[in-house]
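Left out: one protein chain. Kept in place: all the others.
After this line comes chain A, so read on.
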């Protein structure tokens, strides 16, 4: 990608671009090309053809032997299979909505596996793959999408905050959490050999390319910089915010924004699980050292609709999807495993069978999920008891019990 200095502005009066609110077709095509390529500064360790590339981030993969790579492959296959199952269950009316992650498995599994148990992750609403790496059972996500609860997992046990739907909110929340980690002295406790101590903490927060336009995200960057908060800003640039391409949010590659706030920004191939793992480990280490925030832009692509209520045929070309299919995050690991002999057909078959069993379990669980009882409406609104609310509950339950069937409407 060209640097900003090389960018040319349209000549004054050179056609509609001078006044148009939207880029010209030429600008769009240029943008698309940049979109698909990722630019020269893209950190990539495993090419789409499954070739391992040497990189300055290799030291962060010292422990990734054949078995570990097989593990990452398995993670991604399971996560994708579960995602497809949920998508199908939404179509069958079992889930109210589903937010697909198809295509973003490497960004999520790679970054999620970089975390340590003491770290905290703040997700948006598409981070099912990160949830999986944090030990949150996929089944625990289902309630949100079946609309039986807002968030069911134990966030402390998993180091995985509740999903956030309001775009950008979680970026400030994560920054505050990270400030707390720092205030409690949980960063910069280096070992004698200069490595961060095993107990040093960091926070990671996930958001989309669209979210980068929100004030909350800018404010998160400012706070994190000013307080040296140990937070990794992990932007999954999947190229679209519902119908709006990244060009509707920014003129500049997003990772370059970090500079304006005074911390490092890096663009990583979001379809490369090794690159995502290595770069996120580096960024988390920076945080643990007390060197403050890092912005990672994981350059990836949303292969499915925004949600199951979206109709992407209205705004994007199928050609674009075809291009990205060649960059599939799972396929390239598969090729690498096969090429190096690190896995054989039996392994791939076994993973597929595990994934199918995983999906079947999920389906079973979903179909048998009970609806919550009406009193759930009133539970845990406040931490302290509220007699006013108790009265509302009693009145409503009394009203319900007046029905012949005792309120089982």
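By definition in this document, contacts are C-beta pairs under 8 Å (C-beta built on N, C-alpha and C of every residue); 3 or more make two chains touch, one makes a residue touch a chain; residues count from 1.
We take it that contacts and distances are computed from a predicted model.
From the set "Lactate utilization protein", "Multiple sugar transport system permease protein", "Pyruvate dehydrogenase E1 component beta subunit" or "4Fe-4S ferredoxin", the protein name that UniProt assigns to the chain left out of the figure is "Pyruvate dehydrogenase E1 component beta subunit". For the chain missing from the display, the contacting residue among A:84, A:139 or A:248 is A:248, taking the whole complex into account. Remark: the omitted chain is touched by one listed residue; of A:40, A:67 or A:388 this is A:388. The hidden chain makes contact, of the residues A:74, A:113, A:146 or A:267, with A:146. Which of A:63, A:346 or A:371 touches the hidden chain is settled by the complete complex: it is A:371. Within the complete assembly, residues 16, 19-22, 96-97, 125, 143-150, 165-168, 210-211, 213-216, 241-244, 248-249, 309-311, 314-315, 371-372, 374, 376-378, 381, 388-389, 392-393, 396, 399-400, 402, 409 of chain A touch the chain that is not shown.
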